[in-house]
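First the structure, in the form of structure tokens, and then the observations on it.
Only a single protein chain was left out; the remaining protein chains are all shown in position.
Chain lettering (A and B) follows the sequence in which the chains are written, and residue indices restart at 1 in each chain.
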Amino acid sequence: MTSDLSVDAVVDTARVVRQRTPLVQCITNYVSMDVAANLLNAAHASPAMVHDVNEAAEMATIASAVTVNIGTLSPPWVEGMHAAASTAHDRGIPWVLDPVAVGATAYRRETVTALLAHRPTVIRANASEILAIATSQGAGRGVDSTDDSIAIRHEAEKLAEALGSVVVVSGATDVVTDGERTVLVEGGDPRMPLISALGCAASALVAATCACAPDPWVGAVTAMAALADAGEVAGRSASGPGTLRPALLDALYLQQPDDLRKVVRR
Amino acid sequence: MTSDLSVDAVVDTARVVRQRTPLVQCITNYVSMDVAANLLNAAHASPAMVHDVNEAAEMATIASAVTVNIGTLSPPWVEGMHAAASTAHDRGIPWVLDPVAVGATAYRRETVTALLAHRPTVIRANASEILAIATSQGAGRGVDSTDDSIAIRHEAEKLAEALGSVVVVSGATDVVTDGERTVLVEGGDPRMPLISALGCAASALVAATCACAPDPWVGAVTAMAALADAGEVAGRSASGPGTLRPALLDALYLQQPDDLRKVVRR
Partner (left out) sequence: MTSDLSVDAVVDTARVVRQRTPLVQCITNYVSMDVAANLLNAAHASPAMVHDVNEAAEMATIASAVTVNIGTLSPPWVEGMHAAASTAHDRGIPWVLDPVAVGATAYRRETVTALLAHRPTVIRANASEILAIATSQGAGRGVDSTDDSIAIRHEAEKLAEALGSVVVVSGATDVVTDGERTVLVEGGDPRMPLISALGCAASALVAATCACAPDPWVGAVTAMAALADAGEVAGRSASGPGTLRPALLDALYLQQPDDLRKVVRR
């Protein structure tokens, strides 16, 4: 952990989430619809899956935060993504970009490049995806990370600095950086990557916490710490990835803001 | 409970569902796809998610009932909604409208107004959504209800009378009214609103029960009573919203028609 991080700020952010129940507009992939919505609800936030260009911008004016996830991409959805992201940017609403499998196809690379113009508050991804953006060279093989989060810490920091975004690299250890300050978040359960779209749900949770945080870096740390703690708690009772998922939702629901202290102090 | 309600009619409806396994065509939002289909299956009905205008009307001619849910709206889906709803109306097949977050955007208000022309058999929604329709003034902040179901009982009754539809207002207590007869259904578990899209799944279940009921008001009461009972049973073993969901599906599956007597008699 960096000494720059105020543990109290993280705990306070978690407390504010419980008070405000931030409304997160999610333009997210079909796989993540169920788990992202349930995870937001369990974590004391509120989901709104609204993606079409007929209403995406209007919804962003009501939302506390926006998440844009390119997992199951198609042209009408990309239109809605631009509408919501640009509205969020113009109004100072935090928005999170989740560039799922950005290295896999040209369409993904082009879409992410175009979305970066709306200056995401946070980019949350795995190491391969962050590397693909950082190097603008496709390296991924789908949604799995074949690179290690800590190994690309330097690239993440440079990317954060270059874009003016907080960058979250998910992995066994999460790297959360704004270019100047970097925190490593440890915890969770090794079977968490087997819960499909849990990363997408994490992006939605980052949006929720950023809406309640003094700054997006603290917000992102709060979300990742909440998941690390809940994953650990859930892992104790789960016998596999199937039972890990409901246990994780329960753990998030029962989590107290002070539970994050031990994660952040590691 | 109103003295107009025949408890036997409710129990009989639940029994007929188990005999007929009604096929419910669901044009429903992406978040609800999984939970609505599984809930219908658990409750001894059968789901068919068929939305595209190329086949939506044809499917409605095979279906026992139709549910139309505007949660994740887009123009091609709205086309399919109209095709299915008008076919259902023309053929006397019950259809349920779930106006998710109708107060949130102009697009939702317009879509719901247009769909009402097909005269839904039942409208199932939370208090904010019913109020938004009743007053034609957007008041919601997404999919959460910020109003109380019982507090708007009068508006629900007037709306039911005006439209000739049964109106179900979901909440801690559900209000089920056809304008003349009103039943309050109590039970469930306070964590049920944290199961994302459970309301949408409830709408699909209302469609299933209406296909097997002597009239839609009895049908709607049957569905809401089944959920209230199953939610209570599930709540006893669940430690949070994550484990509540599989427990709720199990409870619906194991539920006996006579179990609804105690809910309806409250």
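The criterion applied here is as follows: a residue touches a chain if its C-beta (ideal position, glycine included) is under 8 Å from a C-beta of that chain, and two chains touch if they have at least 3 such contacts.
Quick caveat, the model's predicted, so the values are computed rather than measured.
Residue A:Arg108 is the one among A:Arg108, A:Arg124 or A:Arg153 that touches the chain not shown. Remark: the omitted chain is touched by one listed residue; of A:Asp34, A:Glu58 or A:Asp189 this is A:Asp34. Among B:Asp4, B:Glu58 or B:Asp90, the one in contact with the hidden chain is B:Glu58.
In the full complex, the hidden chain is touched by chain B at residues 21, 23, 30, 33-34, 37-38, 40-42, 46-52, 54-55, 58-59, 62-63, 76, 245-254. Remark: the residues of chain A touching the chain excluded from display are 29-31, 33-35, 71-75, 101, 104-108, 141-144, 191, 193-197, 238-243, 245-246.
Criterion: only the chains that are shown with their structure count from here on.
Note: centroid distance chain A to chain B, computed from Cα atoms, is 32 Å.
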